[in-house]
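Here the structure comes first, spelled out in structure tokens, and everything after it is commentary.
Here the complex is missing one protein chain, while the rest keep their positions.
So, subunit A:
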């Protein structure tokens, strides 16, 4: 990124400071020439005996240089005839910035430069944080005029005092510290804590600051009247902290997760963290459904139908049989307001008056609220994850990032560390290989060949997927007709469709992997994305055809053998979940355990099978989609999903620890986590909510079961309630009419979508503008670097000019220089603002 600057050496000599900043070129050239002339004339080797003396003068804290004194003769060698030259040549032959040439005064001033003391000098940190807390205070007081617009907490030159004077640093420290304590005290408790925690100081100093800040607060508090409002706030804050620390200490699965990350690194850990996230979503759903639907219905059981079947073992697999007339499915729920319960032993309604509960309304609103809240949580976590991993400007510093950010500090085991080192080594070699120019026999032919291979592979994958989807379509139709013919559905045959779908989900990704292996992608990330998109395409089309089968065929056919299509669909989803779990178990067994035994004993290879993170996460997303689809039809389905996820965690954990090794290919965790959360939100949640909305909006509920029987659509329950309310209370009728207008008029939706699109457009324009600003700022930084070089060489030349005159004048020199410095900084300041 460092560019060499071409200087035109034809301008005359001009004194600094007298020149207007606009005429920068003139100033630049003249100084370059001045430096060139000076360094040509003087004897530079006099500076060498300054060496050890200069070092001792420096403060221990300011020992920033490794002071390597190379023998004088190397300089003589390196100094051939230097007549007229360009700066590039100049830079290569004798770099004016080599520290060996600098005098002690220059070194002293340089070592206390703000950029060299960032994160190191305690005084600098305190003063930096003093300014930060001041800015935070101003921002909190929300005075727009005073607000200093600084987004980043990057230590910038603006945040520092520009005096480089370090002689009275001690006293300056103290006053700065007092100021900092004062600022801290005036912040709110949470802000203060955040500031304290974020300071890069040692803990002893932080504790002292905190003590001072709270001491002052005690003094001021005792003098002023304690506001009861602030006291209440303090109580709430304290209780929130104890609650959050309690939650934090009860971190689920802390030890197994640490073991996995210690052995496999952050990539495999992200799979288990994703599983944990899904578990929390399902726990939330289960709690909501349980409290508002299952519990009231269980407390008020309705009339039990006569032909209720007894429990046989097959129910656990098929979900039908005994389970079909329980709280598990939609069909059990009553369509009236519950206010008395039916005693099944005495076969009579009890006469005890219990609080009433409008079941249809509760069902409608519970489903709506659950989906709405899940949507909000998903979008929030997606945007947070996106914000962490998205970078506006294109990432050019690949190699630098690979050097500094690729070491996974979580990995503990010796073998895994060896593997990690090998991984990084391989990746670095690959990156270096990419940087070298490629020597192909015929690049065009090569590219054409690769294009053909890619096209073929994609064609094959799409064809196979389409074939499978059509197969599922016809098979489901066939099963439907078969069951119709037979009358009552045979329990075991209901499992045929789920088994077929799970088989397809198991086998086809293997085929895609094979295709990717044949294609031989150069870049591993492209390979990952292609694999991901193919799997996604498969799962989306499979789920699409299944939704059509359920909502388009079964719901609307009105056949004899399905009295209650919603319960049937709920049972289907239950079956799909269970069969999917069984197949995942089988896959873990065969794919990982047996494969490892096979390759160990028979093939005698050292390599264990790899844990395919992307495939496993997609399986999790698929299962969650099924759960979300089924919530409307089977309120207890989240409980089934919870059990499934718990079992899956332990099985996968033991399988991974026993059978697998860490992935060899590089895995960018943040990006992949963002992608997975996005996939969870967009195809998965959006698709299931669209299906559920469609089911509630347009499909006629079954006549004989469920809370919405005898209504036109499920949505009508809400409308009925609004009408009822309007009838009972005349003042609410405008609300009812407004509701009717908003919900039924499509214009509202169009306007909403239009506003949404406009907001997105504005944000993309803002991003474009920010990109432009970033390139401008980078230019700016380069120029500042040049300025810095110029100032250092000028400083050094001034020192060298004054040094031979008299030693006793050194003090005078340094004061003079310090007087010079502010002028420099003024020029500096004016050039930056100009």
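In this section, a residue touches a chain if its C-beta (ideal position, glycine included) is under 8 Å from a C-beta of that chain, and two chains touch if they have at least 3 such contacts; residues count from 1.
Note that contacts and distances are computed from a predicted model.
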Name per UniProt, for the chain absent here [options: "Elongator complex protein 4", "Calcium and integrin-binding family member 2", "Response regulatory domain-containing protein" or "Palmitoyltransferase"]: "Calcium and integrin-binding family member 2"
Touch with the omitted chain, as defined above, among A:314, A:536, A:669 or A:699: A:669
Full-complex contact with the absent chain, from A:366, A:389, A:541 or A:689: A:389
Given A:276, A:553 or A:789, the one touching the chain that is not displayed: A:789
Contact set of subunit A toward the excluded chain (per top definition): 1-3, 64-66, 97, 115-120, 153-155, 193, 196-200, 202-204, 206-207, 210-211, 241, 245, 248-249, 258, 261, 266, 388-391, 393, 395-401, 403-414, 417-418, 421-422, 424-425, 428-429, 432, 435, 668-671, 778, 781-782, 784-786, 788-789
